[in-house]
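Here the complex is missing one protein chain, while the rest keep their positions.
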Amino acid sequence: MDWRQLWEICSAPDNVPIVGLIPLLAFFIYLAWKQAHANDQLIAQLEADPAMAKTHHRKTWPFKPGWQKEVHVWPFLLRIEFLAAIIVTIILMVWSISLNAPLEEPANPNLTMNPAKAPWYFLGLQEMLVYFDPWIAGVVMPTMIIVGLMVIPYVDTNPLGSGYYTWKQRKFSISTFLFGFVILWVAMIIIGTFIRGPGWQWFWPGQTWDHNRLIYEVNRDLPDIFGITSNAAKAIFGAIVVGGYYLIGGGLVYSLFRRRMGKDFQRMSLLQFSMVQFLLLTMVALPLKMGLRLLWHIKYVWITPWFNV
Amino acid sequence: MADENNPNRTNGKNGNKVGLLEKVTAGVKGDIQSLKTDIPTKAKEQIEGLKDPTKTQVYTSIFRHKHDDTPRNRALGVLSNVFLHLHPAKINRDAVRYSYTWGMGGITFYLFIILTYTGVLLMFYYHPSKVQAFRDVLYLEHDVPFGKILRNMHRWAAHLMVIAVWLHMFRVFLTGSYKKPREFNWNIGVLLLVFTLLLSFTGYLLPDDQLGFWAVTVGTNMARATPLLGHEGPFGSMLGMTPYNDVRFGLLGGSIVDANALLRSYIWHCIGIPIVASVLMIVHFWRVRKDGGISGPAPVMLEAEADKPRRGPKAAGE
Amino acid sequence: MPEQPIPEQDPITSKSYAAHYVLAIVILIATLFWALWDEAWGQRPWKAFQEQWKTRYSAFLSAATSTSATSEKGVEKNPEYAALNATWKQARDDSAAQAQEARREVDDASARLLAVQSVFTDRRAYVNALSYEIETSTSPSSKASKQKELADYKKEQATVEFPDGSKKQFDFPHLEETYNEIRDERTQRSLELGDVLKPVTAARAKMDEYISDHMVDLTPQQIEGLKKKTADWDPAIVQINVAEANIVDRCESCHMGAREPLKISAAAMMAKGEKKPDEYANSFVSHPEPDLLSIHDPDKFGCSPCHQGNGRATTSVEKAHGNYEHWLWPLYPKENSQAGCQSCHAADMVLVSGDMQWHTINDGKDLFRQKGCMGCHRYEGYDKEPEDLNSIGQQIKQIETQKKSNLKQTAYLMKQADAAESNDEANRLNGQAVDLRVANTKLDGRLQQLDYQSHSLMQDTKKVGPNLKDVRLKLNKNWIPVWLKKPTDFRPTTKMPNFRLTDHQIQAISAYIWQSAFTDPLPKAKSGNAAHGQELFETRGCLACHSIGEGDQLQGGVFAANLTRVGEKANYDYLVRWIHNARERTRPYCPYEKKDIGPEDYAKKGLPYQFDLDHSQCPNDGHELQVQNMTVMPSLRLTPEDAEDIATYLMTQKKQEPSSYVEAAFMDDPSLKAEGKRWVQHFGCSGCHEISGMEDEGRIGTELTYEGSKPIERLDFALFTEVAQRGGKDAEPIKNKEDLARLPDGPAAEPWYNLKGFFEHKLAEPNIYDQGKLKSEIDASRMPNLHLTREQVLDLTTFLMGSAETSLPASYQYKPGDARHDIQDGWWVIKKYNCMGCHQLIPGQTTILMGLKQYQDVQEQLPPKLLTEGARVDPEWLRKFLSNPALNTTDTNRNGVRPYLKVRMPTFSFSDNELRKLVRFFQALSQQPLPYIPEEVPTLTAKETDMARSLFSSSAAPCLKCHATGDPNHDKIATAPNFLLAKERLKPDWVVRWITDPQAVSPGTSMPSGLFKQQNTQWVFAGPTPPSFAGYDKDHRKLLVDYIFQLTAEEQRRVASAMPHAKAAVQPKVNRRQAATETRPAAVGGSR
Partner (left out) sequence: MNKKTGWTVMTAGTLALCGLLVLAGCNKKENTEQSNNSMAEQQAQPAPAATPIDPATVATVSGTVKFDGTAPKPSKIDMSQDPACKGGNEAENIVVDGGDLANVFVYVKDGLGSRTFDVPKDAVTLDQQGCKYHPHVLGVMAGQTVDIKNDDQTTHNIHPTPKDNREWNESQPPSSPAIEKNFAREEIMLPVKCNQHPWMKMYINVVKNPFYAVTDKSGKYEIKGLPPGEYTIAFVQEKLGEQDQKVSVAAKESKTVDASFKPAAD
């Protein structure tokens, strides 16, 4: 265990935000889960007791008749906002006094940094470069993420869970988001920061980042495994595999929705549903492709003269 | 001030042809008399008046309303303040709970203000040229009073802002706050996220050191592979894309990260993106109000009520 | 837990945040104060340094004051000072009355002047204002009226009240006049006062001057000044800012003592009660080399150009010294600080400032050449003859093309001219044609020069190692593989490094070398007298370069080979030839044809098989041949018999019999030859050796000119990257004890991931970065182990660290255009031929011979010191002497100038280029202008000649007792050169200085000082002088020198025979004849 190496990575000034992000994220997930759990219990209670549902104020926080239902922003909200501002200022100042912003050697195009890393918040995308060609990882993927995020309100037809934390009422959407945010985005960043060393090679935490490490790794393409040699056949084969994935996957999503989320499904238009289907499958394709690469050393699935997937 | 006490008038009433000299003498006497009596009383009055500064003209012109702790004044305090009036006068009693909001939206905005402020100060010392940039940063670090902490604050606030934006978005999703009627504001938020990242990214290059240089090189190298528009992207070369006319060239102002890229980065960082982001922020805040304030904490809904029209908060009964 | 117990009060509205706010604001304020503290102190640690400096330096100065006062008192006790003091007091008393009177007068005049001035300036202002209005007014009427007003005003009377109370009335012109009068009077009086005080001031100045001249340290007043300066010091950044070179150095913000006029040691700066100098004390010391600072004024050069580091940074010691990951120019460690010299002085082979040699960097530079590093690694300035030859070849080609095109153009112009329409046009064209022909003549001249140049360069090209084409003639065949196995086993001090060859590689390499060597026959040499050979070996000067004996017994220099076991490997016949003339080549080499030319080539053209420096054209194509062995070993002009004696002696130097070496039959195996050739190429043997078929091989190593500016990432620490970065227990990868001992700082414990660490480890064990790696024979590091000592590793590391590209502007580079450039050039030649093994060129420099036992008692037998050679000798004579030190073409077995020395000035066969450089070097080193225009020596009158002769032969200064006269009997005991050489050889002004005080010119010389003394302003002979000197008021030294410069052989003989010299008087006839023919059959120890 090379503690010095681990410390060096964690204490690199630009990595400190990520080190901070991890506990913060854990804390807020816990906070959200706690409230969601309480709300879910309340919902269960109210579902079971319709009479109570009629009279209850429907929040987990204590409430007594006669208490103001609305409070003045001044001072009740603003005092908290100001307090938050002060705390943020303190954190920022302490951070700035104690930790210097990095400044390395003057830019030198002739001396490549190893590893050359993007800013930490883009490391997820850089990590994707291992599994996908740059045009997917660098262009298509970010676009899909933005588009995907933007369509969320329009495809989420579940009217429940608006304005309060809940798990039971929004199992699918929350788990999908958690999957996308925590697993695909944050975890990728953590891998990119802490795990990827010189040569973008995989170093376990505490493993020494040896600049001379060599790894024997032969990556094959999926068509090769099936002994397909001709270019046209490869293109067709790939198209079939990718198409097949979306077809079969689409079927699975359909059956899942129909069985488990009947109501939501009914509320959805065809366009909404196919959108969800496509984005969901694309998102799931990501870890699948990673698995292919990491476990079976498969580089491309679909090879065409113009692009590879 | 001498109006009421003008001695001329009384003198004139007598009808005597009083000489000019007398008139003047009398007038001066009156003035002296007035100075002796009126001024002290006035001064006294006015000093008394200062004891309650809230009644002064200056005060009222600024605050427009009294400061007594009445509900009305509390509301007015918010409504009549240009900075605070993005809040309503009153809000849902539970919306003040930070366990619900996490305060991340506000923190993001606050950090944006800090960044603008420190950024402007940094601009005083920074020249976006290959010769000067790195030296300027060294200069900031070693020579400028408070230069080091200034740069540190700018850098760390930027990182903190990225984190705050993510957490804000995370919270908004978890509370389902993007749902009707706030769909559009969610989209604005997504764009703001993108711009936050771009702001941070464009700033990365500015110190012109190895770290920034290679981060930006790695980042923009992906643009080479843009389908159709990048010379290494699918179909790019078919469309005649070369390293000298593709989208990356457009981003960097050259085929490598160099002086032009530095300048472009600087302008996007200091002018372009902040303006766009500010506009979007205004829209974002405006829509929060227009879409009915922040989404919650709302009363929980039951499965059965899902398809009924949404009840107002008041229905959450006594 | 859907419901909690409901509290009484509404928590939202009733909860108080006061505590939160108080806490938050307290923290916020604390943070703000922290930020302020950080800005004022945390980021400015130098403030603490300066505070410490104030207290410690003040204490130090107080201590210094008392010692200074004591030493001032000591000076004041001196009678000379007392006399000066008395003079001063006398003058002061004498002038006191007069001075007081004069002072009173000045004061009086000043007071009167003040009285007039106040009235005068006021009225003058009004007059000036009116005049301006008159000048600018446009209407004549107003002009007239104003003029009248002015005239009236000038007539108005003004009252002046004088200091004595009297009042006077003046109109303006008189007022002005009076004012000027009084002013002149005051000036006059002041001058008078000055005259009165002059002797007093002069006496006072003399006193002060005496004190400052005789005080070794500062005077108490000066120290008082420093104390005040220190006490008044407010903490502030001290910086040197040179915009021109982008230097901002704030080093002196902490290193406050660096430039203080007092010598400050760390011990003197310790805080009270401390045992060891702390960080502060160490930082306050003076710069150790104040002389260097006076050459390199810090206000112009700053600190970082020499020392590196981050001059701007002031936030921490680490940052300021640049000792952090991202600073590319970290501070040179103390022991490597001379690396900094290299950034501006890369072109200098030897760095000397004043009499101070900078040994670390000088030795580094010298080692790089001596160890043959440049055989594999290019380095700007080293071994550049081949490159120069190449570029000259190209220039020649270019000029030839130019000539051809000129000829063509001429023909064309003339043709045009013939057909021209007008005569003017024809004349113009013909004129152009003529110009072109002249241009071609100029080009011919240039071509000739280039030819000479290439001849010189060919002669100057040397190899570090011996010529391997001669191995068959030269070596014991069976010895070769043994040698290659590990050269240091045979000869521990050899330059030949250890290549870690496998047995197979050794076999193949020896086979190739053996089979590709010459097989020409060698002349047989007779066997000689070993005892005489040994004597010659020890006295002729061989030991200045060569050494003999091993370990503690080692004697002599390491410039050339150690000859302790030479008898085991050498072939006697070859050795004789080599000792007689090492430059004698077996076959000449033609670089154009790339082959060795043999007798058959000469025979083809019907030419005799003769090649030497005068016959250096290739018989086949006329190109310049390499006619010499490329060795720096000179010819000692020995007789063949002497050479045989020495060779015989050397052949006895062995530890085992040559025949005891194991038979190496594989060397004749032709199947190994091809593989051997590959290995020879692989290891770059031809970088140092001349090897058949590999004359044009390139260098195999990386260029090192800018090695010191390589980013650390480019240096491959291989498997030791981690330990080098981390330091600690197992940070030292070198395990071999011998190699470990080479590390200047011993085994690493600290992190050594820097240039210094890389170079040191690489030099200590060159294949260290292969360690633990699986590499094939081909891939393994080829760098051989140079078996360096600890100091040598330090020197070379320093040299390499300094070999960096500099960001300083070109004006900072030391590229002198004047005579200093000649010095720069000359050192390369001086070092190349190891001149400093015999001669002292810089005061304080020791030569190899000085250290030898046999010279301890007879230092006058050492070669002459050349401290002022340029001032001493005529450059033209020097050139002749350097090309033929015998100063004689027929009788060469002697020293031209000092026949009495057993050690011999060898013939180096310098090329014209090198002769030029050397002559210029010596002249420049003594600040002599070139060309030399000799001083006119006046012809002495008969009387003067008589007087001079009496000095020359005076028993008090019996010149001819020691100086050689050409009489062999006398010369046997002579210890100084013949005066007859003086005229051609010496510069008269130097001779005057020499006879005045020889010890000051050449410390330790046999020539005694005190021959002349100064009487008033005249230099006179110290001994008794004949009566004829009465009334002679000229310089006696000059008289003697003029006489010496006019001395003829005849006159010298006359004087010599008149001298009370027992044997010289006996056989004058024989001597005369011998002196006249200038032959010396029986030179000292020259024959048997």
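By written order: A, B and C. Residues from 1 in each chain.
The definition used in the following text is that a contact is a pair of C-beta atoms (placed from the backbone, for glycine too) under 8 Å apart; a residue touches a chain by one contact, two chains touch by 3 or more.
Note that the coordinates shown come from a computational prediction; the quantities given were computed from them, not determined experimentally.
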Discussion item. Out of C:277, C:556, C:619 or C:757, which residue would touch the omitted chain in the full complex?
Written reply: C:277
Item to complete: Using the definition of touch stated at the top, determine which of C:204, C:227, C:595 or C:961 touches the missing chain.
Response: C:961
Worksheet item: Just one of C:267, C:438, C:613 or C:780 touches the chain that is missing; which is it?
Response: C:267
Fill in: Residues in chain C touching the chain absent from view
1, 4, 11, 15, 20, 265-267, 275-279, 281-282, 285, 316-318, 334, 857, 859-860, 954-958, 961-962, 973, 975, 998-999, 1003-1011, 1022-1024, 1060-1063
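Throughout what follows, only the chains that are shown with their structure count from here on.
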Response to the item:
Chain-centre distance (mean CA atoms) for chain A and chain C, in whole Å, is 67
Discussion item. Please tell me the distance, in whole Å, between the geometric centres of chain A and chain B computed from their C-alpha atoms.
Written reply: 30
Worksheet item: Multi-chain contacts in chain A: which residues touch at least two other chains?
Response: 42, 67-68, 71, 76, 80, 89, 93, 97, 103-106, 108, 111
Discussion item. Residues of chain B that contact two or more other chains, please.
Written reply: 93-94, 96, 138, 141, 148-149, 209-210
Response to the item:
Listed in rising order, the residues of chain C that touch chain B in the complex are 12, 35, 38-39, 43, 312-315, 326
Response to the item:
Within the complex, chain A is touched by chain B residues 71, 74-75, 77-78, 84, 87-100, 102-103, 106-107, 110-111, 114, 134, 137-138, 141, 148-149, 151-157, 159-160, 162-163, 166-167, 170-171, 173-180, 182-184, 186-187, 190, 193-194, 197, 200-201, 204, 207-215, 217-219, 221-227, 230, 232-235, 238, 256-257, 295-304, 306-307, 310, 313-314, 316-318
Worksheet item: Which bits of chain C are touching chain A when the two form their complex?
Response: 1-7, 10-13, 17, 20-21, 24-25, 27-28, 31-32, 34-35, 38, 42, 325-328, 711, 713-714, 718-719, 721-722, 726
